[in-house]
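Worksheet for the structure shown next.
Missing here is one protein chain; the remaining ones are kept as they sit in the complex.
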Amino acid sequence: MTATVKKVERVVPDLAMKAYVPAILEGLGVTTRHFVQNLGNLVSGRKKSKRGTEEIATIRYPDEKREYPPRYRGHHRLMRREDDQVRCVACFMCSTACPANCIYIEAGEHEDPTIEKFPVRFDIDHLVCIYCGMCEEACPCDAIRMDSGEHTKPKYSRTDQRVHLVDLLERGGPSIAKQGGRFS
Amino acid sequence: MTTLILYALLKIAGFVLGYVMLTATLLTWIERKQSALAQDRIGPARASIMGLRLGGLLHIPADAIKSFTKEDFIPDTPNPWLFKFAPVIAFIPAFVMFAVIPFGPGDLIISSASFGVLFILAVTGISVYGATLAGWASNSSLSLLGGLRAAAQMISYEVTMGLSLVGIFMVYEDVNLQNVVIRQGSNVLNWGIVTQPLAFFLFLAAVIAETKRGPFDVAEGESELVAGYFTEYSAMRFAMFMLGEFIAIVGVSAVLVTFFLGGWQVPGLEETGGWYTVLQVSAFALKTWFLCWLQLMIRWTLPRFRYDQIMHLGWRILLPLSLLNVLVTGIVLAIIHG
Partner (left out) sequence: MPTLKINDQEVTVEQGTTVLKAAAETGVEIPTFCYHPGLSAPANCRMCLVEIDGGRGPQLMPACYTQAGEGMDVKTDSPTTKDAQKSVLEFILLNHPVDCPICDQAGECTLQDHYFDYSAQPSRLRHTKVHKPKVKVLGPNIVLDAERCILCTRCVRFCDEVTETHELRVTQRGDHSEITTFPGLDLDNKYSLCTADICPVGALTSRGFRFKARVWNNKRTKSVCDQCARNCSTFVDTLRNDVKRVSPRTNEEVNSWWACDEGRTAFKKYQEGRYLKGVISHEGTTNELAPSDSYHRLGSQLSQTVEAHGGEAVGILIHPSWSNEDIFVAAQFAMEAGFSLYVGGRATDGYEDNILIRGDKNANRYGMNLILEAMGVKHGGVDSLAAAIEAGTIRTLLILDGEHALPESVITSIGQVEKVIALAAWQTPILDAAHVIAPTRLVYERGGTFVNFEGHIQRFHKTQMHDVNILSPWHALSTIARAGGWDMQYDRISDVFAGMAEMVPRFAGLAYQELPDDGVTTVQAASTGAV
């Protein structure tokens, strides 16, 4: 394999460039143009300038929030069955797939023999999590999702960042995905 | 006698406390808002009193409250006294400068000293100590480096600063600032910026370097020195550094106006007194504000120079140019005056 080399012409500065001043004035022109246009918009209350190019790029964050893209991987949530019970069957696929090893599950015996297994504890340590999405990818039951569109909030203590079953379920909604190839 | 003193106090109160302090305080907000607008951002908007935000203007009182109430942290330093005193040294000279600046015709100058220019040069020279001592007394490597950079830079540019003013003295044949302004007259073509255009640019560059503001702000270059010489400062002492910096901006703007933009002169207005004086004082204020705005704009337009570039620019470009300016001025003057 031959490496392709791209030759970049060196810019030889002429006197005007060396004197800086023209370039400085040009730069001042650009910033001043933005300043004046934005000031005009601010004073007149317009959102966009007439040319439609200069637009304020930032938002007033906690008051306004940007929509996350639909595939944003945010706060985990655990989905529920039709009867509101947790869909998760404590199969440990997510915790096995998790590269950060931050999912802690304890399984319990469910009284309904068609469900059998369910998580009595399901903790995710959000300080350790790297939001890779492997867990939702691994889940065979559509039980864990990261589509809440919420990022993890800052908390006052490390232990608070361990989110538990209850919290995860509260964010969850119903899912009717079919399990295990069962028909009926 | 009493009336004289009262009149002097009134001038100090009106000009220094009223105009300068107000401008400097507003500049702390303007700097944030102006840079935001120039960069397509919203800028300060969070501080609010019952939902009233005033475009972030309330950040000024918020900052004041914060500065007064925060812990005044003093690092483990062998020179605590020096550490406490350094911000004062940085703060005072910026203030004192206004004593010799005429803000209106006649006696609208706090001290009409005949050595006005020299006073300004001397006082700006002192402000180097504030930064250097702060860096030294902080007992921190970052602060020390910042202080050293400040010292080297300010001393280098002081030379250019002084030399670029020589042309002005030669043209207007006086060192009393009021006289310089009067000699510039109301004819724009006779103002310093026209008669000494090169000196204007040299002086502008030199004073920006003196105030250690972008693009000459390596002394507090946060990318490598955290905050340079005032890294270890907090609360009110930190605020004094910041306020001193903004007052210095107003100060150098006022000096620039005086030397190069005809001071309080209004173009085409010969008479003084009465409402004319009001107009002229306002002209001074407006010109000064414009230059403050220009300085902020320069800061938010140009990237920071490297330290060696600053030295190169100071000693190998600006200094020869200012000497050349003196030479050319002399020759031209000799030709004109025969």
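As written, the chains take the letters A and B, and residue 1 is the first residue of each chain.
One rule holds in what follows: contacts are C-beta pairs under 8 Å (C-beta built on N, C-alpha and C of every residue); 3 or more make two chains touch, one makes a residue touch a chain.
Computed from a prediction, not measured in an experiment: that's the story for all the values here.
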Original post:
Thinking of the complex as a whole, which visible chains are touched by the chain that is not shown?
Top reply: A
Original post:
For the full complex, which residue in A:Glu26, A:Glu116, A:Glu137 or A:Asp160 touches the chain that was left out?
Top reply: A:Glu116
**OP:** Write down which of A:Leu28, A:Leu78, A:Ile124 or A:Cys141 is the residue touching the left-out chain.
**Re:** A:Cys141
Original post:
Can you list where chain A touches the absent chain?
Top reply: 89-93, 96, 107-109, 113-114, 116-117, 140-141, 180-184
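Just so it is clear, only the chains that are shown with their structure count from here on.
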**OP:** Would you mind writing out the residues of chain B in touch with chain A in their complex?
**Re:** 34, 37-42, 45-46, 55, 201, 297-298, 300-302
**OP:** Flag every residue of chain A that touches chain B in the complex, lowest number first.
**Re:** 21, 24, 27-28, 30-32, 34-35, 38-39, 42, 54-60
